[in-house]
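Every protein chain of the complex appears in place save one, which is left out.
Now for chain A:
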């Protein structure tokens, strides 16, 4: 069995930031990612980020990813395993890993940071299994990573930031976005994003949902219908749109399998995206020495994921003796100030409330073992 100080599962914005932060203080870090390159969503994100300078605002996501990767490569304390899947984990912080083309490797970690991210949610409708129906994230990956435009005429379902940002990127990629559906009474995304797709000629349909995808072997169209306040279809309001791609941007669930397997307690907090490992304000779970960061701890943005990664990284390094209690507190407070900034507006307040509820639950019910 290989021994490691800090093992981070997931090399997205949270995992990379956690690794950089912990290594900065001298801790030895192993980052494991199942993909062929790290960066998570960052390398798909060709838009400029919000926030302040400390949050790398104004930079495009892939530039942030490139900078993080550079720091990882520069650090002597960070090891990177790509194409490697973690298939098992237990309370003793032992991991089973399958690196590509090798057998199973066993690792005993002193600290683990789970930064496994999230998975897109689907909605189901007749024809949803036709080729040409996909998650908005899949379309974004095809376009921005693999340089393949998955459709020419696109229907987007969901007007949250993901739906509008990816719609905008589809237009940049040369597609026409025929419409964006929103089932709620108000549009979900930031107004600046909805405004930029509107002036690019994209109509919003609200409150609308999809009735069916049309097509024999692939998507050739979509029938959409207005819904009432009870979310019931309003007869006679159906519209048929000629599209060859239907994208769903209908939310995310935290990717929590490893956390379940490790024996962490969970708390159900809808504001954070459902069942989330119970954690404190250092992002430690109810299993001492196992931390979480990023979307697994509640669905948010890459900027908050990076700050959370730093938070987990600082505390993990501190608990290994790499930085003093006082220093850890100073660093933690700085990160919390930035996190509170990011969660301070009316658009983001529900996540702040969700987090506060979570810390309360942790303090109520936590029995560290």
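The rule is simple: a contact is a pair of C-beta atoms (placed from the backbone, for glycine too) under 8 Å apart; a residue touches a chain by one contact, two chains touch by 3 or more; residues count from 1.
Note that in this section contacts and distances are computed from a predicted model.
Think of the chain that is not pictured: of "Phenylacetate-CoA oxygenase subunit PaaC", "4Fe-4S ferredoxin-type domain-containing protein", "Cation:proton antiporter" or "sn-glycerol-3-phosphate-binding periplasmic protein UgpB", UniProt labels it "4Fe-4S ferredoxin-type domain-containing protein". Per the touch definition above, the residue from A:26, A:58 or A:126 contacting the chain not shown is A:58. If you put the hidden chain back, the residue from A:187, A:227 or A:272 that touches it is A:187.
On the side of chain A, the interface with the absent chain consists of residues 47-53, 57-60, 63, 159, 171-172, 185-187, 190-202, 204, 206, 341-348, using the contact rule stated above.
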